[in-house]
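A single protein chain has been removed from this complex, and every other one stays in its place.
The letters A and B name the chains in turn, as written, and every chain counts its residues from 1.
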Amino acid sequence: MFFKRSAGLTVSEIISLTGAVPRPGAALERRITDVAPLDNAGPRDLIFFDKIKFLPELAATQATVCLTSERMAAHMPSGISALCCADPYRAFIVVARALFPDSMRPSSLFELSGIAPGAHVHPSARLESDVTIDPGAVIGPRAEIGARSIIAAGATIGPEVRIGRDCTIGAGAAIVHALIGDRVIIHSGARIGQDGYGYMTGLKSQEKIPQLGRVIIQDDVEIGTNTTIDRGSIRDTMIGEGCKIDNLVQIGHNVQIGRHCILAGQAGVAGSATLGDYVTCGGKVGISDHLTVGEGAVLAGGSAVITDVPPGARLGGHPALPVREWMRGVVALRSLARRMQPTQSRGTRDGGKE
Amino acid sequence: MFFKRSAGLTVSEIISLTGAVPRPGAALERRITDVAPLDNAGPRDLIFFDKIKFLPELAATQATVCLTSERMAAHMPSGISALCCADPYRAFIVVARALFPDSMRPSSLFELSGIAPGAHVHPSARLESDVTIDPGAVIGPRAEIGARSIIAAGATIGPEVRIGRDCTIGAGAAIVHALIGDRVIIHSGARIGQDGYGYMTGLKSQEKIPQLGRVIIQDDVEIGTNTTIDRGSIRDTMIGEGCKIDNLVQIGHNVQIGRHCILAGQAGVAGSATLGDYVTCGGKVGISDHLTVGEGAVLAGGSAVITDVPPGARLGGHPALPVREWMRGVVALRSLARRMQPTQSRGTRDGGKE
Partner (left out) sequence: MFFKRSAGLTVSEIISLTGAVPRPGAALERRITDVAPLDNAGPRDLIFFDKIKFLPELAATQATVCLTSERMAAHMPSGISALCCADPYRAFIVVARALFPDSMRPSSLFELSGIAPGAHVHPSARLESDVTIDPGAVIGPRAEIGARSIIAAGATIGPEVRIGRDCTIGAGAAIVHALIGDRVIIHSGARIGQDGYGYMTGLKSQEKIPQLGRVIIQDDVEIGTNTTIDRGSIRDTMIGEGCKIDNLVQIGHNVQIGRHCILAGQAGVAGSATLGDYVTCGGKVGISDHLTVGEGAVLAGGSAVITDVPPGARLGGHPALPVREWMRGVVALRSLARRMQPTQSRGTRDGGKE
């Protein structure tokens, strides 16, 4: 456990925090100090139980306090204080957040506050109060960093970049040509605001198109480690409020992403595409340039999206189709392949070698 | 706008620069200071108009100078000086480049020239004139950096690496075992020259194969942020003149890439593959190891290339096929799936839940 050990919470405090209802006999004064999965919990760890398939683990657990549902509470072994609520997992997370507030955003690698020796802060940069700058971080001319923000070791903040309050910029992240809101988390190694990928193709070679726009990142966005977001060419690249972007994602120039979108690992959005609010992209989704994905659309992992997507649609496959149609095609192809003459099948021609 | 405000260009100067022909009544002495899209332009911004579908935006624009074609010029509202040329977008980019020469390559994060305090330059490194080294950059023993090159904050240049003239190495990029030409741009976080991925597989474990080659990057190459290029195992990995490689691309050991190739974001080229000149790879293309892709081939985004590709071929799909054949297969499968009995379809079996 790398987080500061918690003073813990009593069962009564957990009840106040979550609105859970204790089953008769719950030990209201018992104190828990950590959370754990069923199969790995000690007597001071809070657990949750919401699926009947985990009954064997529940029977064997060493935990003594468990969040559960009314329906599941009947299975609770004696000796475990059961706390009932509508959504035990959600309540469990609420407790975890209360026990470990430090886990809610990355912290200084040097456990510092203020400007570390070995940080390079340009004299014209403006820092509000309680900003932390780790060793090796570089803050460029006229950059502005809001109160309580943390710039971790080796991060580089370019000239005139503005970063809001309560932000965390991870180790080695690089930010240029960008305006960043409040409570934004940018993980280590993310690259924001570099030149987008724009060339005019001639007969013999490519000529670079100047990339004159910026990246605008609204409040409460989280951006994963080693993710890259290019600045706009002639517009701004825009990431809407509350978006959560995973690791190794690529966002091209001029892309407009609405509010509260989810982009899982290794997704890619090509230049000038537009995503509405509440779009969900699974891992490795690719969205071609200049497309529009409507509000609330859900793109299954690995989808290759090559046409506009209507609001609320659920797509999957390569190329992406409505999920039901995709799955029907997969089934159809398997049944077709099974009916084929063996002589038509490469698998068979190869004598079974794969 | 993060770039230095331009002194601007008069319409006459734009005409000289682009060869455009002014329509009667064009205000030759008017000065523009920026470029902008139709819907976002002010009176001092240059716009271009080359597609009839943008007529509503043209009608409403505040711009007063517009590059367009002879054919489109008839639609120009009065009050806008129209400048006609064969390729209005290309002319627009020419003007943008002239207005913002600083945008053509990344600049020092500290707006420095010379060696910054806080840069770590080994005494045996050789720097030509007017080299800029940002704070936190590390230049190893016997490395050589050509005139006017910029090494941004936190970049690391390994022992004996040679970098040509007028190059830019972005923040936090790491280069080892590499020889790099002139006018090369390597964006932040790119990793060049590390060990390729080579093992001998034994019964019980993998043994590392020494990677003794280098990475050779020819003139005028641009390499995207967080892209990785492994050095050769026994040959050199080679990136030909004028190649443009986007973000998060992986190039394996011994790969030979010809001149003026285009590799879009998250593409991957596995070890010992060879690409001819002028190959274009869309986003997320994967090319298997030891394959040859012929000159001028075009691989659609997301293609999984598992066989050699002849020169000039256009491929797409998973596995990649000639584009026409791929598309015919997509259509065939959709029509097959539609004809299937509902009982054969998983979508239907699931009662419509997706």
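Everything below uses one rule, namely that contacts are C-beta pairs under 8 Å (C-beta built on N, C-alpha and C of every residue); 3 or more make two chains touch, one makes a residue touch a chain.
This structure is a prediction, so every number in the text was calculated from the model and none was measured.
Here the missing chain is touched by one residue of B:37, B:106 or B:154, and it is B:154. Checked against the hidden chain, the listed residues A:55, A:96 or A:291 yield one contact partner: A:96. Looking at A:132, A:149, A:233 or A:266, the residue that reaches the missing chain in the full complex is A:266. The chain not shown here is touched by just one of B:4, B:51 or B:328, and that residue is B:328. Mapped onto chain A, contacts with the missing chain fall at residues 1-3, 35-37, 40, 89-90, 93, 96-97, 100, 103-104, 106, 109-111, 116, 118, 134-136, 152-154, 170-172, 185, 187-189, 220, 222, 224-226, 242, 244, 246-248, 260, 262, 264-266, 283-284, 301-302, 317-318, 330, 333-334, 336-338, 340, 344-348, 352, 354. Contact between chain B and the unshown chain involves residues 120, 122, 136, 138, 140-141, 154, 156-160, 172, 174, 176-177, 189, 191, 194-195, 197, 199-201, 204-212, 214, 226, 228, 230, 234-235, 248, 250, 252, 266, 268, 270, 284, 286, 288, 304, 306, 314, 318-319, 321, 323-325, 327-333, 335-336.
Throughout what follows, only the chains that are shown with their structure count from here on.
Each chain gets one centre point, the mean of its Cα atoms, and the points for chain A and chain B are 26 Å apart.
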